[in-house]
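Note that one protein chain of the assembly has been removed; the remaining protein chains are unaltered in position.
Labels run A and B following the written order; every chain starts at residue 1.
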Amino acid sequence: MKLTKTNRRTAVGGIAATILALASGGVMAQADKPLRIGFSMARTGMLANATPSQLNTYELWREQTNAKGGMNVGGTKRKVEFVTYDDQSKPDQAVRIYEKLITDDKVDLLLAPWGTPFHLAIAPVLEKFKFPMVGNTAASVALRKVKPGYIWFPTSAIPDRIGLELATMLKGQNVKSVAVLSNVLPFTKEIKNFLEPELKKAGIEVKVSAEYPPDIADMTSTLTQVKQANVDAVLALAYPGDSVLYAKQAKELGLNNPFQFIAIGPSDAFFAKAVGPASAEGVLTIAHWSPKAEWKGSQAFYDAYVKKFGEDPDYLNSALAWMSLEILETTVAKTGLDKAKMREMISTQTFDTINGKVKFDGVQNVITPTAFVQTQKGKLQIVWPASMATSKYEAKKGW
Amino acid sequence: MKDLCPNLWWALLWGCSLLTLAVLPFVANDYIVGIGLTLLMWLALTQSWCLLSKMTGYVSLGHVVFYGIGAYLVVVTWQEIALPLAILGAGLLAALVAALVGLPVLRVRGPYFVILTFGLAELVKYTITWIESALGMASRILFGAPDLPVIYFSMFALALVSVAMLTWVGSSRFGHGLRSLRENEEAAETLGVPVARYKLIAFVLGAAIPGMVGAVMALRSTYFVVGQVFDPMISVTVIAMAILGGGDNARGPLLGVIFLSLLSEMLWVNAPLLYLVILGAILMVFVLVVPNGLLGLFERKRAPAGARPPADTAA
Partner (left out) sequence: MAVLDILLSGQLLFAALVTGSLYALIALGLNLVYGTMRMLNVAHGDVVMLGAYGAYWGFTLMDIPPLLAAPVVAGLGGLLGWALYRGIFQRLLSGGDGTSAARLESNSLLLFFGLSIILQNATALVFTPNNRAYNYLGTVYHLGGVAMTGNRLAALLVAGTACIAVALFLSRSVFGLATRAVIERREAAHIVGVDVDHVQRLSFILGFGSAALAGVLISMLGQFSPFSGFPFTIAGFIVIILGGLGNAMAGLLAALLLGVIETYGVALTSANMRSVLLYGAFVAALLLFPNGLFARRATTR
């Protein structure tokens, strides 16, 4: 059901826009008008502590871009201005914000919010207004069901592939038995759903399979069970919030299994600070980036981030955010702000990013392999797959 | 009797609000319509909350439980049964749950009741989380949900029903019975008011609307995660709007909803980080300085000097 605005409304809007334009210093040439890029980010609420890694990356990019004279829009450079709101960690707020950005603020481009639920929630909005946006920090098999054409996901950390790859890696390490603990939130729960069948196929015994709620405050009961099971590997499918709790309590109970995997958390500098470098050492986590010589710009990104923020970027979220910006940059430089052309290009082109080449088939990135990184001597190294590895996997020596 | 003037003002206010809301989807962009939708949602939720809590004095901190149950029903029966049926079913299910737990729950009084209702909402939330987990689900996406205008007018209808219900109850014998038990439950009982039955009816009636509201809003966000839908903040916001509005009839909530919705829209857009701090301050100021709510302010202004205070501000 399409509803059209009345002419009066358009006239009022036009007058208002003209007044605004005049008020802001006269009619400006196209090149001088700042490029407005909109996005929502959780600054308050449950997820507020996870978003800084992404927001920082956006800020860094804006700073660097403006220092170069602005973003290249079809040949002309324009300074970048962000229009951003707090979605309060609520996906339906994000929906309203993106509606506002598109219909009310009328931004030129959109950047992604943080997290899978938010990407999924706004996908219909993008579809409705035919506004393309490159996603980043989202990973779910449900992504494949999203109608392709207006949103893309560069990450390779998709739960079904994670399940397969992790099982393969464990088999390669001669692991015979595992304990699987999972947070019931979407991403980790999905991983568990795919991981356990793959483990079975690989002939690995799942001695403990437990789930816990996101607000868990004490894991002693579950971890005592895990300790008694005496497995070769403990796979803690945890979110940043519980990753630290797990590490601390694993230390207390002496879970010295040589293979320790924590799904989300250790890729962020915060983890090592919270649990101490000794505990963080040797933990395996999900990420597919690392500053590598053959990945152009990766070291530069790392150095710039450390310089500006005084800590390491998040190897998963910050890298993905930067990648999405690179893709956007490359596209807009060629196509300008023509949405149809942008969509065409993003869907078909192969892009060079700080994580190597990226190409989309439908909504998914088909080039970057699903990978895992491990903290070695305080630095995150890619240890799987071998094709991309920067170091070999080493067993963990206690907490 | 109150003089005609204030009633005229109220008629104008109601009329203008309803008219504006009715034509909004035809004249405004999606973002503005979204604001209207949110306003209607809060109106429906707050009016239905007042039916129990303002009238009987049993302050429920668990109103979101009915909202969540309604949403869950729609999500679970998605594309299995006709949508209008699902929405009606959501209301019925919520009312059924209220009927089942109402009697024992309403035996509990005062602050115990407040925290009990909160605990009940959380219990349902975590039970459904466990169920979803056992089903292997972590979140659900609704593909193919209806467009914004359909959702908008459904909510409009719900808000109207909610207002009508509260208004009717307010002036009915049933409503008087509720008010009497609010003032003194034991006395009311000795006077012959069927206290337990009335409380239960109010509880059940007040549950049906939020069930349907939740169902409709599930279509709006199309992405369902148990924790987000059963958000305790919804219960708290409803209470805030009702108390800021004041009174125990349909008028107070209208004022409270409009005031808080518009306020948070203004603040949230311009001062995103500061907005909640300011909101908190306003809440505190209101409770301290305007204890009878906006309705109290309004009635005080309209009543001429020396007139007796309005009869229904005792909540």
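The definition used in the following text is that contacts are C-beta pairs under 8 Å (C-beta built on N, C-alpha and C of every residue); 3 or more make two chains touch, one makes a residue touch a chain.
The structure displayed is predicted, hence computed values, not measured ones.
Enquirer: Over the full complex, note down every shown chain the hidden chain is touching.
Expert: Contacts of the omitted chain with visible chains: A, B.
Enquirer: Could you tell me which of A:L60, A:I262, A:V275 or A:A371 touches the chain that is not displayed?
Expert: Answer from the full complex: A:V275 touches the omitted chain.
Enquirer: Tell me which residue among A:P159, A:G241, A:P313 or A:G356 touches the hidden chain in the full complex.
Expert: Only one listed residue reaches the unshown chain, and that is A:G241.
Enquirer: In the whole complex, not just what's shown, which of A:E252, A:D303, A:D338 or A:D361 touches the removed chain?
Expert: Among A:E252, A:D303, A:D338 or A:D361, only A:E252 touches the chain that is not shown.
Enquirer: Which parts of chain A face the unshown chain closely enough to count as touching?
Expert: 43-46, 48-49, 51-52, 184, 210-213, 215-222, 224-225, 228, 240-241, 244-245, 248, 251-254, 270, 273-276
Enquirer: For chain B, which residues touch the unseen chain?
Expert: 53, 57, 59, 61, 104-105, 107-112, 114-116, 118-120, 122-123, 125-127, 129-130, 133, 182, 236, 239-240, 243, 273-274, 276-277, 279-284, 286-288, 291, 314-315
Going forward, only the chains that are shown with their structure count from here on.
Enquirer: Taking the mean of the CA coordinates per chain, how far is chain A from chain B in Å?
Expert: 37
Enquirer: Residue numbers of chain A touching chain B in their complex, please.
Expert: 1, 3, 5-6, 9, 43-44, 85-86, 90-92, 95-96, 99-100, 103-104, 117, 120-121, 124, 142, 145, 184-187, 189-190, 193, 211, 213-214
Enquirer: Can you tell me which positions in chain B touch chain A when the two form their complex?
Expert: Chain B residues touching chain A: 25-32, 34, 38, 126, 129, 132-133, 136-139, 141, 143, 145, 147, 149-150, 217, 220-223, 225, 227-228, 231, 268-269, 272-273, 275-276.
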